[in-house]
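I'd like to ask some things about the structure below.
Excluded from the complex is one protein chain; the other protein chains are retained at their positions.
Here is chain A:
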Amino acid sequence: MNPSIFIILLTTLILGTMMVITSSHWLLAWIGFEMNMMAFIPIMMKNPSPRATEASTKYLLTQATASALLMMAVIINLMYSGQWTITKLFNPTASTLMTVALAIKLGLAPFHFWVPEVTQGIPLTTGLILLTWQKLAPLSILYQISPSINLYLMLTMSLLSILVGGWGGLNQTQLRKIMAYSSIAHMGWMTTILPYNPTLTLLNLLIYITMTFTMFMLFIQNSTTTTLSLSQTWNKTPIITTLTMLTLLSMGGLPPLSGFMPKWMIIQELTKNDILIMPTFMAITALLNLYFYMRLTYSTALTLFPSTNNMKMKWQFSPTKRAPLLPTAIVISTMLLPLTPMLSILL
């Protein structure tokens, strides 16, 4: 793609999200969402292919519907409160509509169907932007309207997401689809704690973005998109096998890695609100996620995946692909647990 066009698109993408996050007027928030979507679609079509076209179309349809629903919620809120300020919503219908709209934007179940297919159709870097940056804007609006969200709707969607994210990823070999289902499950965890303590949503988002960023950077290093090609990394860049294993275990929520921190904090917060069955259920369902991360770990780091003999004798070139911020991201996504008291900075 023409570099100047690409710069304009990236700038619009960033500007759109920034507008959503920083605005106090609902119209500007909606404009921000639309700018974000408009800019992201050409980025998804960077390398044109039927798969990319399909992914872009699905993304457009779902996000445009969600924006329209968002606008409807804003108008109903305007009708009942007479003002456009972004605070908690003043009408249950508006609140339900807006929650559903933002759930479609985030990819929460039962509106999750677009996430795996869109993530699969786009290149790895674009997939990284889809699963990390595009979550910031909807979650910031959810954070701001959190006092008025219908509790049962939110909890149903989030529990369903954790289940779908766990079970959906079990039969996948394509890494981008695995990351998509992992994103659905993590969004489920994030929105579970939203009605109770939105700070923990932000903490979970931060740790999730770091871990997903790390995973995608490790995949981009070797341009791997399938489990089969990931299993060849021992031959190309052996250190990536260890790093992939550590990050995957962290995503699965195993102590003492930092992926345990959001889960622990969420369970603590839910327990303080006298809810005990739900965190137990959520924690056990997260083990489904751990199963397919373990499968990836096995094929990458712990065993020698079956392969043809000439795959075992590749030339080891010095790497030319740069992985920006990878060491920092790896340290944050695996070693942050002792710094848990630091999360008070998010308050």
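The rule we apply is simple: contacts are C-beta pairs under 8 Å (C-beta built on N, C-alpha and C of every residue); 3 or more make two chains touch, one makes a residue touch a chain; residues count from 1.
Just so it is clear, contacts and distances are computed from a predicted model.
Asker: Among "NADH-ubiquinone oxidoreductase chain 4", "Proteasome subunit beta", "MTX3 protein" or "BOS complex subunit NCLN", go ahead and choose the protein name stored in UniProt for the chain not displayed.
Answerer: UniProt protein name of the non-displayed chain: "NADH-ubiquinone oxidoreductase chain 4".
Asker: For the chain left out of this view, which of A:223, A:303 or A:328 touches it?
Answerer: Within the whole complex, the residue contacting the unshown chain is A:303.
Asker: Identify the residue among A:51, A:88 or A:272 that touches the chain left out of the display.
Answerer: A:272
Asker: Based on the whole complex, identify which of A:226, A:280, A:307 or A:328 touches the chain you can't see.
Answerer: Missing-chain contact among the listed residues: A:280.
Asker: What chain A residues would touch the chain not displayed?
Answerer: Its contact residues with the unshown chain are 249, 254-256, 260, 264, 267-268, 271-272, 276, 279-280, 283-284, 287, 290-291, 294, 298, 301-303, 337.
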